[in-house]
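Structure record follows, encoded as structure tokens.
For this view, one protein chain was removed and the others were kept in their places.
Naming follows writing order (A, B and C), and every chain is counted from residue 1.
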Amino acid sequence: MIGGGQGAFIGAVHRIAARIDDEYELVCGAFSGDPEKSRASGLSLGLPSNRVYNSYAELIEKEKQLPESERVQVISIVTPNHVHFAPSKMALENGFHVILDKPMTFSLAEAKELDKVVKATGKLFCLTHTYTGYPMVKEAKQLIKAGKLGEIRKIYVEYPQGWLSTFLEGEHQKQASWRTDPGKSGIAGAMGDIGTHAFNLAEYVSGLEVTQICADINIVVKGRKLDDDGAALLKFNNGASGVLTATQIAAGEENNVKIRVYGEKGGLEWHQSDANSLTVMYTDKPAEIWRTGGSYTSSFASHNTRTPAGHPEGYLEAFANLYRNFALTINAGIDGKEPEKEWLDYPGIEEGVRGMAFIENVIASGKSDKKWTEFKI
Amino acid sequence: MIGGGQGAFIGAVHRIAARIDDEYELVCGAFSGDPEKSRASGLSLGLPSNRVYNSYAELIEKEKQLPESERVQVISIVTPNHVHFAPSKMALENGFHVILDKPMTFSLAEAKELDKVVKATGKLFCLTHTYTGYPMVKEAKQLIKAGKLGEIRKIYVEYPQGWLSTFLEGEHQKQASWRTDPGKSGIAGAMGDIGTHAFNLAEYVSGLEVTQICADINIVVKGRKLDDDGAALLKFNNGASGVLTATQIAAGEENNVKIRVYGEKGGLEWHQSDANSLTVMYTDKPAEIWRTGGSYTSSFASHNTRTPAGHPEGYLEAFANLYRNFALTINAGIDGKEPEKEWLDYPGIEEGVRGMAFIENVIASGKSDKKWTEFKI
Amino acid sequence: MIGGGQGAFIGAVHRIAARIDDEYELVCGAFSGDPEKSRASGLSLGLPSNRVYNSYAELIEKEKQLPESERVQVISIVTPNHVHFAPSKMALENGFHVILDKPMTFSLAEAKELDKVVKATGKLFCLTHTYTGYPMVKEAKQLIKAGKLGEIRKIYVEYPQGWLSTFLEGEHQKQASWRTDPGKSGIAGAMGDIGTHAFNLAEYVSGLEVTQICADINIVVKGRKLDDDGAALLKFNNGASGVLTATQIAAGEENNVKIRVYGEKGGLEWHQSDANSLTVMYTDKPAEIWRTGGSYTSSFASHNTRTPAGHPEGYLEAFANLYRNFALTINAGIDGKEPEKEWLDYPGIEEGVRGMAFIENVIASGKSDKKWTEFKI
Partner (left out) sequence: MIGGGQGAFIGAVHRIAARIDDEYELVCGAFSGDPEKSRASGLSLGLPSNRVYNSYAELIEKEKQLPESERVQVISIVTPNHVHFAPSKMALENGFHVILDKPMTFSLAEAKELDKVVKATGKLFCLTHTYTGYPMVKEAKQLIKAGKLGEIRKIYVEYPQGWLSTFLEGEHQKQASWRTDPGKSGIAGAMGDIGTHAFNLAEYVSGLEVTQICADINIVVKGRKLDDDGAALLKFNNGASGVLTATQIAAGEENNVKIRVYGEKGGLEWHQSDANSLTVMYTDKPAEIWRTGGSYTSSFASHNTRTPAGHPEGYLEAFANLYRNFALTINAGIDGKEPEKEWLDYPGIEEGVRGMAFIENVIASGKSDKKWTEFKI
């Protein structure tokens, strides 16, 4: 693991996700740019001293020198955005599979470069868009793919948070500080941190691609340097339209990311606060509540479910599904087998490139006087 | 009553709303442009033959000639949009108070003209934006007015319907036919029919005014002549931003109009499918569920409540609240008393003018290549 | 109307319910045992002085002497329980149809006597068990009747209130005072006031009859004279079992009466706080949300619905459905026509007798050391 030292948030989440299905073992780490902190973090995680490194470069170099049976196979990179590209590139080029936290890179240029590296090295790459790991999000995608709603016409996706309603970075809160710092986060704040999740969710569930964006991007809290609020009108490649909102100043909101998709014959709705339910509605019959663990769900949902219906699976299990499917795919490669289609259903480099393109396009649109900005990569 | 004959929808709703609190008695009507139909409708409603008229003009003229103690005091106009202005103007100018269904007129020009008539005649005027009649919508307004959320920053308002997902007007369904006919409905379809409700709700609850609009207006169903879907980015006069969506092609949706408002200190959410609850959320303490009939609610909510908490009041009661408050205000005038502030809390001519301006501005924005359209009246 | 004068609660509800569908006109009343108060109430309701009476006996006698075209046809009796039997009997025996608030009488003996009167006079009789007026409660009954759930096995019905959590009758609150007074309410408090609603709902929806009761009846608030809390295990005539709870000391609860019924193939749930939804669940497919106004609902639901789906109908509309169906049935009789089966679907004398039997049996069981008490009438 690179990043995720003491005081970090998402690193611990990655470690739990990796443990849940027992497909991973934490064997080494460079947990901080500060060698002291990296060391302290590694030891507290029970790693032997010689597998805790002072920097990601040292980790990659030294691990590479270990015998294949000992050295790390997959490197999780859970640093702030400005330290995504370089360690990912180096890891891939030195023969390691990579799991990377979103958004993929600091810029679209880096993303396109990383895309080339992934393709050139042939190593596997997973980007942790957690919400696509939920069984009922997968079910939503499958229902749409199977034509249950008919041609898609309208998509609403939203990610409301309230935690940045005040100038939290002024209080040196660690999470707030780097996420609102253009030097660490990139050109976008809310749009990069959670807007990309909403964007990814919309494209994943619908199977469509955004082609045009018209965005209103705001810095609401005085003194903040990056957007903490935004909304975008969207056009999709089949002619459907949509609305995406992402905000960190919706005071009182937690993390209730939500998607609604409507087609000719019906619609569906999923939101994280009731993550194990998927509402499927029709014009001519009662709406249905599809449930995680239901005997009638697709293989994509059931493969990603651990407990009987009614025993809620949550965010960590969704996260673990990404880790597990990535491991199953890696292992299939090792065993020379074809991975199952359910295993391959994890976000990767393409989603990452599109996510970074979303960031650049949505911010460009926010600055533009023109209504529509073409979605360019 | 003018309009609302057999086969009509909203006329019957108006009549129930008028009856609920026993402040009105139906004494006469011109229920259709077709005299036969008007007559049949009136008789089936139990009116004496001589108080059923062949046209609205006849109604106004003949009623005016009756002794004051006999003649109608308030005229409800529940016709399609293109027959709103003329009867309203004539009724007001002949000394009658008017209740008019929304949207107020066929065009903004008519609306501004009607505004002058209302002011010139001094008669009272009520526009039936039903959703502002709900006790918990009123409570939301009062909480914001009292500063409970701090300065408002973000407003999301939405009105999703699915009933026009197919080309229903091709099947000569009465409601679909006139609502999608530019000759009867005006320049807008969904934006006029339900977008105006959403717009009114946003301004009513927040106490703010829209200043800029950036809209995406769509005709989704093939062959349709007016918009059946749209979304608009909004700017408000205090610097807040918002998103308004209104659609009639969200297949499976009923009428779950919904508003969320966020300020510096907290947010609130109301939606019609749980109309007797208002969620008020905070950054630092548990969210609260305010309820119709709660002992802690404001006079604006309690004045508009009939039954103890937990016995749900619905759409008809919300509608009746408009009727009742209008009647109380009229009666105060008759009695030479000052109406209570709770009675005056019904939508009127100003809301009507702003609603028509919304229609014209949102449609203009939809056609514009420029991102922001100034909200002009 | 008999009862329902100033300060009363349920009388006003009856009057609104009667007005909503315009099938009734209030023409006379004896609104209180106190002639002064009756007079003041009647005048404030707009009645002419000569149709406001000093007592129910005077009302019945004087109205009977009026010409048939003028005199009242239906008498609503909305007094406390101890003044239910005598005016009902007298009204029926003098040729009037009767609408009576629940519970039907002061005692089971009175109920059985009233049953004889109804049968002897042939007049129509309606008992206002409001909750059976909800469209989705009617749908629940129809679904079960049609065998959608298979043979019924389990019924949970509950009526939780919190308003009597304190010794409110000590503060001379009018509603609390008579409802906790054995001289006015009868032998039961909570079990009579709301337990009978729960009991009626269970038998109505399931189509089954209770045969055995095992009850725990409590007086929780110190100083109270009648039960304010209770729970009962039930056996039904097909072998199904159930649980009924009714309490007035569930602090914080409003009036969320709720029923769940399970059969061999599935179950259903309805509760008043989401009155327009009916959840129907299955062992092998997604649960469905049936909705008031849905195009797929039975004639029993659609006949009792006024507005399109998504515009919530509430408690007053449910109450109005009883009034409307009773009026339609009366009018069919006047017109010499067979009433539709949907019109006849209102609670009557049989439900009243069973409700009074429930009260006596449940209280007897509460006092018994034996587990099961046979349900006797």
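Note that a contact is a pair of C-beta atoms (placed from the backbone, for glycine too) under 8 Å apart; a residue touches a chain by one contact, two chains touch by 3 or more.
Everything quoted here is computed from the prediction, not taken from an experiment.
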Chains in view that touch the one left out, judged over the entire complex
A, B, C
Contacting the left-out chain: of A:48, A:183, A:239 or A:310, that is A:310
Among C:27, C:233 or C:364, which one touches the chain that has been omitted from the display?
C:233
Pick out which of C:165, C:211 or C:302 touches the chain that's been left out of the picture.
C:165
Which residue numbers on chain C touch the omitted chain?
149-150, 153-154, 156, 158, 162-163, 165-166, 214, 216, 218, 220, 229, 231, 233, 241, 243, 245, 247, 249-253, 260, 262-267, 280-283, 287, 368-372
Can you list, in ascending order, the chain A residues touching the missing chain?
9, 12-13, 15-16, 19-22, 45-46, 161, 163, 253-256, 272-276, 291, 293, 306-317
Identify the residues of chain B touching the omitted chain, counting contacts across the whole complex.
279-280, 284-291, 294-296
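Keep in mind that, in the parts below, only the chains that are shown with their structure count from here on.
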With centres defined as the mean C-alpha position, give me the chain B-chain C separation in Å.
35
Rounded Å distance, chain A centre to chain C centre (Cα mean)
55
For the pair chain A and chain B, the C-alpha centroid-to-centroid distance in angstrom is 42
Multi-chain contact residues (two or more partners), chain C
291
